[in-house]
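Here is the structure we will look at, set down as structure tokens.
Just one protein chain is left out here, and the rest sit where they should.
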Amino acid sequence: MHDVPVHHHAPPTSFLRKHVFSLDHKVIGKQYYGLALIAVFVGMILSWLMRIHLGWTNLAIPGLQLLSKSGAPGGIITPEYYLQLMTMHATIMVFFVLTTAPFAAFGNYFLPIQVGAEDMPFPHFNMMSFWVTFIGFVVLMSSFFVGDGPTLGGWTQYAPLSAVGAVSGPGQGTGVVLWATAIAIFCIGQLLGSLNFITTTLDMRTRGMSMWRLPFSAWAWFITSIMGLTAFAVLMPACILLILDHVAGTSFFVPGNLVINGQIQPHSGGSTLLWQHLFWFFGHPEVYIAIVPGMGIVSHVLTPNLRRPLLSHRVMVYSMGALAVLSYMVYGHHMFVSGMNPVSSLVFSFPTLVITIPSTIVVLIWMGSLYGAKLRINSPSLFALGFISMFITGGISGFFLAQPSIDIMLHATYFVVGHFHLVMGVAAMFGIFAGTYFWFPKMFGRMMNETLGKIHFWLSFVGAYCIFMPFHYLGIAGNVRRYPAFTDDYLQPLIPLHRFITVAAVLTGIAQFIFLYNLVHSRFWGKPAPENPWEATSLEWSTPSSPPPFDNFGGKLPTVYHDPHQYGVEGASADYVMQTSPEQIKSGHDEA
Amino acid sequence: MAKLFAVTILLIAIGSAIPILRHTWDAPPDISTHGTLIDEQMSDTMVEAGISFLVSQILLAFFIWKFSSSRPSDKIKTFPGGAKTIVWAAFLLVGTEVLALGVFGVKAWANVYLTPPSANALPIQVQAEQFAFYFRYPGPDGTFGPVHPEMINGATENFFGIDQTNDADSKDDIVTAEMAIPVNREIHLLMHAKDVGHSFFVPELRVQQDFVPGLDLSVHFTATRIGRYEIVCTQLCGLGHYNMKAYLSVLSAQNYDDWLKKQAALQ
Partner (left out) sequence: MATTVHEPPRAGREDDSPPRPSGNGGGRNLIPASGDLRAVKRYSPPPAFTGIWVVLASITMTFLAFTSALVVRQGSGSDWRHLTLPRVLYLNTLVLFASSIALEIGRRQVRAFFKGVKDRAANPARWLSIALFLGLLFVAGQVAAWLQLRSRGLYLATGPNSSFFYVLTAAHAVHVLGGLGGLARVIRKLKQSTLRKSTLDATAHYWHFMDGLWVYLLWLLWMKL
């Protein structure tokens, strides 16, 4: 063994340094996970309120008037409060759950371990990254309690609705400023995080850990951090310009001669499409920031449960890379009917259609790897397979939306809502669940309850389809999204379907409390985890203990001898070979 | 457990396809001349997407069913052809499939957006505001008077801010809250946003176009069936977004002229 002793700062002893302002990437990873957990339940409860309102518009939700007297008088949600809840649901979910959980939380915890490092290279930045993100969350949540509540402009915050101030509606005053401030702060946090992720991957790899020996999850985080670096660096200036339009009276996004609420607005010459371009240049890569870590986690979780490596390591990595690159070229498909030049709609539609090719390759590699495997069914593998099913369904509805001509019918309908909820909501969430069940034993030294995990899976899988598949039908029938009530004649026949979705959403939401219970209960009273419960090969299973010690590898950095995911190796002493095992093996699986 | 999972996926896949096959929820019938191409594109895509969806879900279910019961002594088999076949298959099958869709779709799109309106198309101006649509007909002179934003006044029903005393072109302009168009005549709809972003969506007409403040856009279309349809807003515009709508009446040429005369008398 070439293990070399390393010197590291002594572990902190004070409570603050250990658990609050910790520099340890593992603690920061858990903090991110905790933040995402709070955020996801807040977001889910908001979605309940929305769904209940959509199914039974005049139903009073007892106690809701305590949260907002004007927004829910007597517990009945007003149309503007519905839009405010919707905006907050989307913002919380996209930024503080789908970005933080699979990327920032798991990435922070496991990327340094998977490359064989003791920590990230800039632990202070890492700590700042979390606390800045946390402040962003607090600022966002504070908008529930100020003035006339949070913004109602939707998570896309199209100008000029978002840029002219309180005159355009409730929550459009302080609410928008808080929203844009929170997102700008969030961007800073994620930029600091991406900086650490990229340098960790490039510079902190241990001896023998070449780039191609990084497991899928590490690759996914690396690719995601590059996307994050460019995407958030664009969203931040956009938010700054939005805030200036709002509070300083500049006219970046607001054209002249607007008459709102009977008043001519003191702006001139701004471009409303500019906001859309800047926003979607961030917005589309953001979709992949949410889903690529999920792909990495699913590949990482599947391989030990298939007892074989994926068909090709490189093709998988190249496909994820291709998704990342293409994601910058397709953002215009959000703007087909926005008044953008109709020729550019066609130009944007082709890369959008082409992006199905790497997505298909990813799915087919998983399916091809399933062929002839020795599949083990457990909570992580169930969620990973569920991810594949959801990703296929959500991805295929993208065929429709990639085409500008069909978008004339489907733009801004529930079809779009169904599409992105399946592909970046549910699928990404299944990735998070797979990662949680898989890595929990490493993070806390205890196993999660399998029975509860499986119950959670069944309810979530069937529930998610019951909620989001009908969204597509609603969209085909022309049901416009972002409506707090359905007053149009042609929407009346669709209300029973909305009620069905509401019931499914409430039940599926309740099932998530099983997960929460499982998480909390297993944390303290779970079965102690064996050293390597899934018989997996990557470096996180080579640490001396679960959870790993402060410096991850107990004073010695590991040496890596093999590709990750060496399962079912012929002629080896076991059916899998750890990356750290010096055993010479003949490999039949995609060595380079 | 795995077999149950496989069956569940199968049931979900088939269950999802049934409403589509039975057309339980369908787009309202098309009443436009350009909509046929869009509908064809839609159904072509539905066939391709449906087949892809069913095949891949069924395959996934089948693999889960088959390979979860392997014994520890079983040897790992590799998918025939390995990753190379898969990459080729993806490029060839999906690549040609989506490219075909894309190329055919160009025609449907170009039909709406890349062909100019004909010279004798009937110009109608629509203005979107929180939370209503207003329509302006140019009157006998065929031209619209200029808009004076400072003169917009909801109380005096001067929704467009037109100056009928000083602008000659405005004198005969007819402003309505409901849109009526003659059947089988091309309409050139000039779109103007008064305050924030809105959208003009008539599902039956296969038309959806955003209003962009500061940028006056236009669409053109021909309706082929007499009837009364709803115009709805699809771009989030504030608290009354859901209630922002107007009616579109497609009338026979005779009825349209009568309607216009009646409206002119009301001005």
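Read from first to last, the chains carry the letters A and B; within each, the first residue is number 1.
The definition used in the following text is that a residue touches a chain if its C-beta (ideal position, glycine included) is under 8 Å from a C-beta of that chain, and two chains touch if they have at least 3 such contacts.
Only a predicted model underlies this, so the values are computations on that prediction, with no experimental measurement involved.
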Of the candidates A:Ala238, A:Leu346, A:Met443 or A:Leu519, the residue in contact with the absent chain is A:Ala238
Contacting the left-out chain: of A:Gln65, A:Thr78, A:Thr156 or A:Thr199, that is A:Thr199
Touch assignment to the omitted chain, from A:Pro215, A:Pro255 or A:Pro351, lands on A:Pro255
Missing-chain contact among A:Met128, A:Val167, A:Leu229 or A:Ile264 belongs to A:Leu229
Note that chain A touches the absent chain at residues 2, 4, 6-9, 116-119, 121-123, 191, 194-195, 198-200, 202-208, 210, 229-230, 232-234, 236-238, 240-241, 244, 248-252, 255-256, 268-271, 273-274, 277-278, 281, 551, 557, 559-563, 584-588, 591-592
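The definition used in the following text is that only the chains that are shown with their structure count from here on.
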In the complex, chain A touches chain B at residues 78-80, 83, 152-154, 158-161, 164, 168-170, 172, 254-262, 264, 269-273, 307-308, 311-312, 315, 337-339, 342-343, 345-346, 349-350, 353-354, 356-357, 360-361, 363-365, 367-377, 382, 385, 388-389, 392-393, 396-397, 399-400, 402-406, 408-409, 411-413, 454, 458, 461-462, 465, 469, 473-474, 476-478, 480-490, 494, 497, 568, 575, 588, 590
In their shared complex, chain A is touched by residues of chain B numbered 1-2, 5, 8-9, 12, 16, 19-20, 24-28, 37-38, 41-42, 45-46, 48-49, 52-53, 56-57, 59-60, 63-64, 67-68, 70-72, 74, 76-79, 82-83, 86-87, 89-91, 94-95, 98-99, 101-102, 105-106, 108-109, 112-114, 129-130, 149-150, 152-154, 161, 194-197, 199, 201, 203, 206-215, 217, 230, 232-243, 245
